[in-house]
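Below is the structure I would like to discuss, written out as structure tokens.
Note that one protein chain of the assembly has been removed; the remaining protein chains are unaltered in position.
Read from first to last, the chains carry the letters A, B and C; within each, the first residue is number 1.
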Amino acid sequence: MDRKITIPVKIKIQNEDFDVSKETKILREKQTGAIVNFVGVVRGFDERNNSLIDSMTLEHYPGMTELEIEKIVKQSCERWNITGVTVIHRVGKLLPSDQIVFVGVSAKHRQNAFDSCNFIMDWLKTKAPFWKVEENKNQKKWVNYNLSDDEATKKWVV
Amino acid sequence: MDRKITIPVKIKIQNEDFDVSKETKILREKQTGAIVNFVGVVRGFDERNNSLIDSMTLEHYPGMTELEIEKIVKQSCERWNITGVTVIHRVGKLLPSDQIVFVGVSAKHRQNAFDSCNFIMDWLKTKAPFWKVEENKNQKKWVNYNLSDDEATKKWVV
Amino acid sequence: MVIKYFSWIREHIGKSEEFIELPDNVKNISELINYLNNLNDNYKKVFVKKDLIKIAVNRTYCSVETKISNNDEIAFFPPVTGG
Partner (left out) sequence: MVIKYFSWIREHIGKSEEFIELPDNVKNISELINYLNNLNDNYKKVFVKKDLIKIAVNRTYCSVETKISNNDEIAFFPPVTGG
């Protein structure tokens, strides 16, 4: 990956919430026609264990997380003609319906923005070192890795 | 299309701008894990004619527009397991970098939200009766239909 | 019958809508276009570009063969360019 990313890229790991309007506004520029945003949300119910979730805590590997996300964004820039990328991932304690992650991609043409955003999310899910623990009044449970996330990345193999 | 849509669907044609954060918040609910938003933006430059754009005016066919968007949303609901849809399209005079259209889809699983949002945008581009005229100090020019938009819908034919 | 025109078609014809009493011999869109073409040259200049004209009857896309009656709302417009 020698090609330099010359588009604006913002990657943040933070405890605070993010503002989707503010982030979308940053991605809007004269030469951009399309923005695709992904927002991940804390669910209030664990389908696999049929139990309610009171809260969720996210930890990560500072230093490596940013590096892995940068690698994914670089690959996305090499593959699609896009004009800007923002990735914000929250860590710490979150409640049901809280926002977890924002991936925003701008491009002149919408399909590039759709594909690039989808690609970044799929690889973030399998490569970026974050771990979730779900809490309710009875127990604390580390979320199991989801095999379907591995499957999801296969559609990007050329 | 006999199946009733039982998920919240919001469709608005309006002059006013929209707030992406507010719309995303409406789509966040306890059983939703993923939201994909598309935001269309007015470009400041017409690539095909190599000219600057000072403003753009959108007109539409009131009554038919809402009907066509409803049809597209219904098809999307039948095809993917999604939990909410919002479509907002602005009309009237807009300036470069202004927001034109918002399509937000929530789902438990992210790929459904990505595909459904992409599907709605592709069909909105070819079916919803809106017309754009681009203005600069020298001329006023109706935007030509883009053949690539027709091509884009072909990926959804099963 | 009400006929609506949009975008450059509206500008060429010079009005956004008009009300006409459908003659007895006009049974479908194709015949309506012929009827309008005989009214004046503005219509002819528009309808000659038939590949660039979409048609709706009662707010639903249709073809030139679609049957029409006096209670219908007809619309002529170019391929759409929203989004």
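Operating definition for what follows: a contact is a pair of C-beta atoms (placed from the backbone, for glycine too) under 8 Å apart; a residue touches a chain by one contact, two chains touch by 3 or more.
Fair warning: this is a prediction, and the values are worked out from it, not measured in the lab.
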item	value
For the chain not depicted, the shown chains it touches	A
Candidates A:20, A:34, A:53 or A:100 - the one touching the absent chain	A:100
Residues in chain A touching the chain absent from view	40, 58-61, 63-64, 67, 89, 100-101, 121, 124-133, 142-146
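The rule we apply is simple: only the chains that are shown with their structure count from here on.
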item	value
Co-neighbours of chain C and chain B - touch as defined	none
Geometric centre distance via CA averages, chain C-chain B, whole Å	26
Rounded Å distance between chain A and chain B, as computed from the means of their C-alpha atoms	23
